[in-house]
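Down below is the structure, laid out as C-alpha coordinates.
Complex shown without one protein chain; remaining protein chains in place.
The block that comes next holds chain A.
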Amino acid sequence: MLFWILVAILTAAVAAVLLLPLMRAAAPLPSRHSHDIEVYRDQLGELARDRDAGLIGSEEAELARAEIARRMLAASAADQAAAERTPKRLLSNRLSQAFIFLCLPAIGLCLYLTTGSPGVPAQPLAARLADPNGDVNILIAKAENHLALNPEDGAGWDLLAPIYMRHGRLEDAVAAYDRAIRLLGPTPARMGGYAEALVAQGGGLVTSEAQNALRKALALDPNDPRSAFYLALGLKQEGKNAEALSAFRKLAGSSPADAPWLPLVNQHIAELADSPAAVGPTGPAATGPAAPGNPTPGDIAAAKEMNDGDRQSMIRGMVDSLASRLKEDPANLEGWMRLIRSYVVLDQRDRAEEALHEGLIAFPATGVQGKQLLALAQELGLDAGGDTE
(Lines give C-alpha, C1' and ligand atoms only; values in the text may rest on other atoms or scores of the structure.)
Protein backbone atom coordinates (compact mmCIF):
# COMPACT_ATOMS: atom_id res chain seq x y z
CA MET A 1 0.00 0.00 0.00
CA LEU A 2 2.76 2.39 0.98
CA PHE A 3 4.34 1.68 -2.39
CA TRP A 4 1.25 2.79 -4.29
CA ILE A 5 0.97 5.91 -2.15
CA LEU A 6 4.57 6.78 -3.01
CA VAL A 7 3.88 6.10 -6.68
CA ALA A 8 0.92 8.45 -6.56
CA ILE A 9 2.94 11.15 -4.79
CA LEU A 10 5.78 10.85 -7.31
CA THR A 11 3.41 11.07 -10.26
CA ALA A 12 1.58 14.05 -8.77
CA ALA A 13 4.86 15.86 -8.06
CA VAL A 14 6.07 15.39 -11.63
CA ALA A 15 2.72 16.55 -12.98
CA ALA A 16 2.83 19.64 -10.77
CA VAL A 17 6.30 20.66 -11.96
CA LEU A 18 5.30 20.15 -15.58
CA LEU A 19 2.04 22.08 -15.19
CA LEU A 20 3.66 25.01 -13.40
CA PRO A 21 4.78 26.90 -16.54
CA LEU A 22 1.33 26.45 -18.07
CA MET A 23 -0.32 28.07 -15.06
CA ARG A 24 1.90 31.13 -15.02
CA ALA A 25 0.87 34.16 -17.00
CA ALA A 26 3.10 34.12 -20.05
CA ALA A 27 5.55 36.96 -20.46
CA PRO A 28 5.64 38.38 -23.98
CA LEU A 29 8.25 36.71 -26.10
CA PRO A 30 11.30 38.84 -26.93
CA SER A 31 12.06 38.96 -30.63
CA ARG A 32 14.63 36.52 -31.94
CA HIS A 33 16.79 39.19 -33.43
CA SER A 34 17.12 40.93 -30.11
CA HIS A 35 19.15 37.90 -29.00
CA ASP A 36 21.43 38.27 -32.00
CA ILE A 37 21.87 41.97 -31.32
CA GLU A 38 22.75 41.12 -27.73
CA VAL A 39 25.49 38.77 -28.93
CA TYR A 40 26.89 41.33 -31.36
CA ARG A 41 26.93 43.96 -28.60
CA ASP A 42 28.91 41.54 -26.41
CA GLN A 43 31.32 40.93 -29.26
CA LEU A 44 31.89 44.67 -29.72
CA GLY A 45 32.68 45.00 -26.02
CA GLU A 46 35.12 42.10 -26.24
CA LEU A 47 36.79 43.66 -29.25
CA ALA A 48 37.28 46.92 -27.42
CA ARG A 49 38.84 45.10 -24.46
CA ASP A 50 41.20 43.16 -26.75
CA ARG A 51 42.28 46.37 -28.47
CA ASP A 52 42.89 48.14 -25.17
CA ALA A 53 44.95 45.17 -23.94
CA GLY A 54 47.08 45.40 -27.07
CA LEU A 55 46.18 41.92 -28.26
CA ILE A 56 45.15 43.18 -31.69
CA GLY A 57 46.20 46.23 -33.61
CA SER A 58 43.80 49.12 -33.96
CA GLU A 59 43.53 48.49 -37.69
CA GLU A 60 42.31 44.89 -37.28
CA ALA A 61 40.01 46.00 -34.51
CA GLU A 62 38.49 48.60 -36.81
CA LEU A 63 37.95 45.99 -39.55
CA ALA A 64 36.35 43.54 -37.12
CA ARG A 65 34.16 46.31 -35.66
CA ALA A 66 32.92 47.16 -39.14
CA GLU A 67 32.04 43.53 -39.82
CA ILE A 68 30.11 43.14 -36.57
CA ALA A 69 28.34 46.44 -37.07
CA ARG A 70 27.18 45.30 -40.50
CA ARG A 71 25.69 42.12 -38.99
CA MET A 72 24.10 44.16 -36.22
CA LEU A 73 22.43 46.49 -38.71
CA ALA A 74 21.07 43.54 -40.68
CA ALA A 75 19.69 42.02 -37.49
CA SER A 76 17.94 45.19 -36.34
CA ALA A 77 16.44 45.69 -39.79
CA ALA A 78 15.01 42.17 -39.65
CA ASP A 79 13.83 42.85 -36.11
CA GLN A 80 11.76 45.84 -37.20
CA ALA A 81 10.28 43.87 -40.06
CA ALA A 82 9.28 41.11 -37.66
CA ALA A 83 7.85 43.55 -35.12
CA GLU A 84 5.32 44.81 -37.65
CA ARG A 85 3.65 41.44 -37.73
CA THR A 86 1.36 41.12 -34.73
CA PRO A 87 2.14 38.06 -32.62
CA LYS A 88 -0.45 35.29 -32.73
CA ARG A 89 -2.97 35.33 -29.92
CA LEU A 90 -2.12 32.58 -27.47
CA LEU A 91 -4.62 29.76 -27.59
CA SER A 92 -5.82 28.25 -24.39
CA ASN A 93 -3.49 25.50 -23.25
CA ARG A 94 -6.18 23.48 -21.56
CA LEU A 95 -5.52 20.74 -24.07
CA SER A 96 -1.87 20.60 -23.11
CA GLN A 97 -2.75 20.42 -19.43
CA ALA A 98 -5.12 17.54 -20.10
CA PHE A 99 -2.42 15.82 -22.15
CA ILE A 100 0.05 16.02 -19.26
CA PHE A 101 -2.58 14.89 -16.78
CA LEU A 102 -3.40 11.84 -18.87
CA CYS A 103 0.02 11.01 -20.27
CA LEU A 104 1.89 10.63 -16.98
CA PRO A 105 -0.35 8.11 -15.19
CA ALA A 106 -1.43 6.34 -18.38
CA ILE A 107 2.06 5.64 -19.72
CA GLY A 108 3.51 5.27 -16.23
CA LEU A 109 1.04 2.70 -14.97
CA CYS A 110 0.51 0.77 -18.22
CA LEU A 111 4.21 0.23 -18.79
CA TYR A 112 5.07 -0.31 -15.16
CA LEU A 113 2.34 -2.86 -14.59
CA THR A 114 3.49 -4.90 -17.60
CA THR A 115 7.22 -4.78 -16.79
CA GLY A 116 7.39 -4.25 -13.02
CA SER A 117 6.90 -6.52 -10.03
CA PRO A 118 5.16 -4.22 -7.54
CA GLY A 119 4.87 -6.79 -4.78
CA VAL A 120 8.52 -7.81 -4.58
CA PRO A 121 10.41 -6.16 -1.71
CA ALA A 122 14.06 -5.15 -1.86
CA GLN A 123 16.23 -7.93 -0.46
CA PRO A 124 19.68 -6.70 0.54
CA LEU A 125 22.00 -9.62 1.16
CA ALA A 126 23.02 -8.48 4.64
CA ALA A 127 19.41 -8.52 5.84
CA ARG A 128 18.83 -11.94 4.31
CA LEU A 129 21.97 -13.35 5.91
CA ALA A 130 20.96 -11.97 9.30
CA ASP A 131 17.54 -13.56 9.09
CA PRO A 132 17.50 -16.48 6.61
CA ASN A 133 14.06 -17.61 7.78
CA GLY A 134 13.65 -20.56 5.46
CA ASP A 135 15.41 -18.89 2.50
CA VAL A 136 17.09 -22.00 1.08
CA ASN A 137 19.25 -20.04 -1.36
CA ILE A 138 20.70 -18.07 1.53
CA LEU A 139 21.36 -21.23 3.55
CA ILE A 140 23.17 -22.68 0.56
CA ALA A 141 25.12 -19.46 0.04
CA LYS A 142 26.08 -19.42 3.73
CA ALA A 143 27.28 -23.00 3.51
CA GLU A 144 29.19 -22.16 0.31
CA ASN A 145 30.89 -19.19 1.93
CA HIS A 146 31.83 -21.40 4.87
CA LEU A 147 33.20 -24.11 2.59
CA ALA A 148 35.12 -21.60 0.46
CA LEU A 149 37.06 -20.72 3.60
CA ASN A 150 37.24 -24.33 4.95
CA PRO A 151 37.39 -26.50 1.86
CA GLU A 152 38.49 -29.49 3.99
CA ASP A 153 35.21 -29.65 5.91
CA GLY A 154 33.92 -32.98 4.60
CA ALA A 155 30.75 -32.96 6.69
CA GLY A 156 29.81 -29.63 5.10
CA TRP A 157 30.15 -31.04 1.59
CA ASP A 158 28.23 -34.12 2.66
CA LEU A 159 25.39 -31.94 3.90
CA LEU A 160 25.37 -29.68 0.87
CA ALA A 161 25.48 -32.36 -1.84
CA PRO A 162 21.89 -33.66 -1.51
CA ILE A 163 20.63 -30.07 -1.27
CA TYR A 164 22.33 -29.24 -4.57
CA MET A 165 20.73 -32.37 -5.99
CA ARG A 166 17.27 -31.27 -4.91
CA HIS A 167 17.76 -27.84 -6.48
CA GLY A 168 18.86 -29.31 -9.78
CA ARG A 169 22.43 -28.00 -9.47
CA LEU A 170 23.77 -31.31 -10.74
CA GLU A 171 27.31 -30.29 -11.53
CA ASP A 172 27.73 -28.82 -8.04
CA ALA A 173 26.13 -31.95 -6.55
CA VAL A 174 28.62 -34.23 -8.33
CA ALA A 175 31.53 -32.09 -7.18
CA ALA A 176 30.26 -31.91 -3.59
CA TYR A 177 29.74 -35.69 -3.36
CA ASP A 178 33.17 -36.21 -4.87
CA ARG A 179 34.77 -33.98 -2.24
CA ALA A 180 32.81 -35.55 0.63
CA ILE A 181 33.88 -39.02 -0.49
CA ARG A 182 37.52 -37.98 -0.80
CA LEU A 183 37.53 -36.29 2.62
CA LEU A 184 35.37 -38.67 4.65
CA GLY A 185 35.64 -41.92 2.74
CA PRO A 186 32.89 -43.79 0.92
CA THR A 187 29.61 -44.85 2.52
CA PRO A 188 26.72 -46.46 0.65
CA ALA A 189 24.71 -43.25 0.97
CA ARG A 190 27.54 -41.06 -0.41
CA MET A 191 28.48 -43.43 -3.23
CA GLY A 192 24.81 -43.95 -4.14
CA GLY A 193 24.16 -40.21 -4.04
CA TYR A 194 27.26 -39.57 -6.16
CA ALA A 195 26.08 -42.12 -8.72
CA GLU A 196 22.57 -40.70 -8.71
CA ALA A 197 23.97 -37.22 -9.38
CA LEU A 198 26.06 -38.59 -12.23
CA VAL A 199 23.02 -40.32 -13.71
CA ALA A 200 20.98 -37.14 -13.47
CA GLN A 201 23.82 -35.17 -15.02
CA GLY A 202 23.96 -37.68 -17.87
CA GLY A 203 20.30 -37.09 -18.58
CA GLY A 204 19.12 -40.38 -17.07
CA LEU A 205 21.79 -42.61 -18.54
CA VAL A 206 23.75 -44.81 -16.16
CA THR A 207 27.27 -44.17 -17.41
CA SER A 208 30.18 -46.49 -16.69
CA GLU A 209 31.49 -43.93 -14.20
CA ALA A 210 28.15 -44.10 -12.38
CA GLN A 211 28.19 -47.89 -12.58
CA ASN A 212 31.61 -48.01 -10.92
CA ALA A 213 30.32 -45.87 -8.08
CA LEU A 214 27.22 -48.03 -7.76
CA ARG A 215 29.30 -51.20 -7.55
CA LYS A 216 31.40 -49.63 -4.81
CA ALA A 217 28.24 -48.68 -2.92
CA LEU A 218 26.90 -52.22 -3.22
CA ALA A 219 30.23 -53.64 -2.09
CA LEU A 220 29.83 -51.62 1.10
CA ASP A 221 26.19 -52.52 1.56
CA PRO A 222 24.76 -55.18 -0.80
CA ASN A 223 21.23 -54.30 0.29
CA ASP A 224 21.30 -50.61 -0.67
CA PRO A 225 18.10 -50.42 -2.74
CA ARG A 226 18.94 -47.17 -4.56
CA SER A 227 22.26 -48.46 -5.85
CA ALA A 228 20.73 -51.78 -6.82
CA PHE A 229 18.00 -49.99 -8.74
CA TYR A 230 20.34 -47.77 -10.76
CA LEU A 231 22.67 -50.64 -11.50
CA ALA A 232 19.74 -52.67 -12.81
CA LEU A 233 18.59 -49.68 -14.84
CA GLY A 234 22.09 -49.43 -16.31
CA LEU A 235 21.94 -53.08 -17.37
CA LYS A 236 18.57 -52.48 -18.97
CA GLN A 237 19.90 -49.46 -20.85
CA GLU A 238 22.78 -51.50 -22.16
CA GLY A 239 20.31 -54.00 -23.54
CA LYS A 240 21.35 -56.79 -21.12
CA ASN A 241 17.70 -57.55 -20.49
CA ALA A 242 18.07 -60.92 -18.81
CA GLU A 243 20.61 -59.62 -16.30
CA ALA A 244 18.53 -56.50 -15.74
CA LEU A 245 15.41 -58.56 -15.15
CA SER A 246 17.08 -60.74 -12.54
CA ALA A 247 18.59 -57.68 -10.84
CA PHE A 248 15.20 -55.97 -10.66
CA ARG A 249 13.59 -59.17 -9.40
CA LYS A 250 16.22 -59.49 -6.72
CA LEU A 251 15.61 -55.90 -5.65
CA ALA A 252 11.86 -56.48 -5.56
CA GLY A 253 12.38 -59.60 -3.49
CA SER A 254 14.56 -57.87 -0.92
CA SER A 255 12.35 -54.78 -0.58
CA PRO A 256 9.65 -54.46 2.07
CA ALA A 257 6.16 -54.71 0.66
CA ASP A 258 5.35 -51.03 1.28
CA ALA A 259 8.59 -49.64 -0.16
CA PRO A 260 7.86 -46.52 -2.22
CA TRP A 261 10.12 -47.62 -5.06
CA LEU A 262 8.39 -50.94 -5.49
CA PRO A 263 5.81 -49.86 -8.13
CA LEU A 264 8.59 -48.48 -10.32
CA VAL A 265 10.64 -51.65 -9.96
CA ASN A 266 7.64 -53.75 -10.80
CA GLN A 267 6.96 -51.64 -13.85
CA HIS A 268 10.50 -52.30 -15.10
CA ILE A 269 10.07 -56.01 -14.39
CA ALA A 270 6.82 -56.05 -16.35
CA GLU A 271 8.44 -54.24 -19.28
CA LEU A 272 11.43 -56.53 -19.35
CA ALA A 273 9.30 -59.64 -19.05
CA ASP A 274 6.94 -58.49 -21.83
CA SER A 275 9.39 -57.27 -24.39
CA PRO A 276 13.05 -58.18 -24.15
CA ALA A 277 13.90 -55.60 -26.80
CA ALA A 278 12.53 -52.61 -24.92
CA VAL A 279 15.13 -50.02 -24.20
CA GLY A 280 15.03 -46.38 -23.44
CA PRO A 281 16.21 -43.79 -20.98
CA THR A 282 12.92 -43.51 -19.15
CA GLY A 283 14.24 -44.02 -15.67
CA PRO A 284 13.07 -41.74 -12.89
CA ALA A 285 16.22 -39.69 -13.01
CA ALA A 286 15.49 -38.62 -16.59
CA THR A 287 13.55 -35.70 -15.21
CA GLY A 288 16.70 -34.23 -13.71
CA PRO A 289 18.58 -31.63 -15.71
CA ALA A 290 17.08 -28.96 -17.91
CA ALA A 291 19.27 -29.75 -20.91
CA PRO A 292 17.60 -29.29 -24.28
CA GLY A 293 15.96 -32.43 -25.62
CA ASN A 294 15.13 -33.73 -22.19
CA PRO A 295 11.74 -35.38 -22.01
CA THR A 296 9.31 -33.15 -20.18
CA PRO A 297 7.26 -34.62 -17.33
CA GLY A 298 4.39 -34.65 -19.83
CA ASP A 299 6.44 -36.76 -22.24
CA ILE A 300 7.24 -39.22 -19.51
CA ALA A 301 3.62 -39.45 -18.44
CA ALA A 302 2.69 -40.03 -22.07
CA ALA A 303 5.44 -42.63 -22.44
CA LYS A 304 3.99 -44.55 -19.55
CA GLU A 305 0.65 -44.79 -21.36
CA MET A 306 2.18 -46.08 -24.57
CA ASN A 307 2.93 -49.52 -25.84
CA ASP A 308 6.50 -50.34 -26.67
CA GLY A 309 6.39 -49.57 -30.39
CA ASP A 310 4.98 -46.10 -29.73
CA ARG A 311 7.51 -45.49 -27.00
CA GLN A 312 10.40 -46.40 -29.27
CA SER A 313 9.18 -44.00 -31.93
CA MET A 314 8.65 -41.26 -29.38
CA ILE A 315 12.19 -41.68 -28.12
CA ARG A 316 13.47 -41.60 -31.68
CA GLY A 317 11.44 -38.45 -32.27
CA MET A 318 13.01 -36.77 -29.27
CA VAL A 319 16.47 -37.79 -30.36
CA ASP A 320 15.85 -36.55 -33.89
CA SER A 321 14.60 -33.21 -32.64
CA LEU A 322 17.68 -32.90 -30.45
CA ALA A 323 19.88 -33.69 -33.46
CA SER A 324 18.22 -31.06 -35.63
CA ARG A 325 18.44 -28.47 -32.85
CA LEU A 326 22.14 -29.17 -32.54
CA LYS A 327 22.56 -28.68 -36.29
CA GLU A 328 21.17 -25.17 -35.89
CA ASP A 329 23.05 -24.36 -32.72
CA PRO A 330 26.09 -26.59 -32.36
CA ALA A 331 27.53 -24.68 -29.39
CA ASN A 332 25.90 -26.99 -26.86
CA LEU A 333 28.28 -29.51 -25.33
CA GLU A 334 25.69 -31.11 -23.07
CA GLY A 335 23.40 -31.60 -26.06
CA TRP A 336 26.10 -33.38 -28.05
CA MET A 337 26.92 -35.67 -25.14
CA ARG A 338 23.26 -36.54 -24.72
CA LEU A 339 22.84 -37.19 -28.42
CA ILE A 340 25.86 -39.48 -28.60
CA ARG A 341 24.69 -41.42 -25.56
CA SER A 342 21.16 -41.70 -26.92
CA TYR A 343 22.37 -43.15 -30.22
CA VAL A 344 24.44 -45.72 -28.34
CA VAL A 345 21.40 -46.66 -26.26
CA LEU A 346 19.29 -46.93 -29.42
CA ASP A 347 22.08 -49.14 -30.76
CA GLN A 348 22.88 -46.84 -33.66
CA ARG A 349 26.63 -46.75 -33.24
CA ASP A 350 27.37 -45.37 -36.71
CA ARG A 351 25.09 -42.43 -36.00
CA ALA A 352 26.71 -41.98 -32.61
CA GLU A 353 30.10 -41.78 -34.29
CA GLU A 354 28.71 -39.31 -36.79
CA ALA A 355 27.37 -37.17 -33.95
CA LEU A 356 30.73 -37.41 -32.19
CA HIS A 357 32.42 -36.19 -35.35
CA GLU A 358 30.07 -33.20 -35.66
CA GLY A 359 30.39 -32.45 -31.97
CA LEU A 360 34.15 -32.35 -32.35
CA ILE A 361 33.78 -29.77 -35.12
CA ALA A 362 31.90 -27.49 -32.72
CA PHE A 363 34.29 -28.28 -29.86
CA PRO A 364 37.75 -29.06 -31.25
CA ALA A 365 39.59 -31.92 -29.59
CA THR A 366 42.30 -29.55 -28.43
CA GLY A 367 39.91 -27.74 -26.07
CA VAL A 368 38.68 -28.83 -22.68
CA GLN A 369 35.20 -29.49 -23.99
CA GLY A 370 36.46 -31.46 -26.97
CA LYS A 371 38.45 -33.61 -24.53
CA GLN A 372 35.20 -34.29 -22.63
CA LEU A 373 33.63 -35.53 -25.85
CA LEU A 374 36.63 -37.78 -26.54
CA ALA A 375 36.46 -39.15 -23.02
CA LEU A 376 32.81 -39.96 -23.53
CA ALA A 377 33.60 -41.69 -26.82
CA GLN A 378 36.23 -43.77 -25.10
CA GLU A 379 33.81 -44.67 -22.33
CA LEU A 380 31.17 -45.77 -24.83
CA GLY A 381 33.71 -47.55 -27.00
CA LEU A 382 33.21 -45.28 -30.01
CA ASP A 383 35.83 -44.72 -32.69
CA ALA A 384 36.81 -41.06 -32.77
CA GLY A 385 38.62 -41.66 -36.08
CA GLY A 386 41.04 -38.94 -37.12
CA ASP A 387 39.42 -36.37 -34.85
CA THR A 388 41.83 -36.88 -32.01
CA GLU A 389 44.51 -35.06 -33.97
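Heads up, the rule we're going with is that a residue touches a chain if its C-beta (ideal position, glycine included) is under 8 Å from a C-beta of that chain, and two chains touch if they have at least 3 such contacts; residues count from 1.
Convention: contacts and distances are computed from a predicted model.
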Can you work out the missing subunit's protein name as recorded in UniProt? Choose among "Cyclohex-1-ene-1-carbonyl-CoA dehydrogenase", "C-type cytochrome biogenesis protein CcmF", "ATP synthase subunit a" or "ABC transporter permease".
"C-type cytochrome biogenesis protein CcmF"
Filtering A:Leu63, A:Ala155, A:Ile361 or A:Ala375 for touch with the omitted chain leaves A:Leu63
Based on the whole complex, identify which of A:Leu73, A:Ile107, A:Ala219 or A:Ala273 touches the chain you can't see.
A:Ile107
Quickly run down the residues of chain A that touch the omitted chain.
2-3, 6-7, 10-11, 14, 17-18, 20-22, 24, 26-30, 32, 35-36, 38-40, 42-43, 45-47, 50, 53-57, 59-61, 63-64, 67-68, 71, 75, 87-88, 90-91, 93, 96, 99-100, 103-104, 106-108, 111-112, 115-118, 120-126, 128, 135-142, 144-145, 148
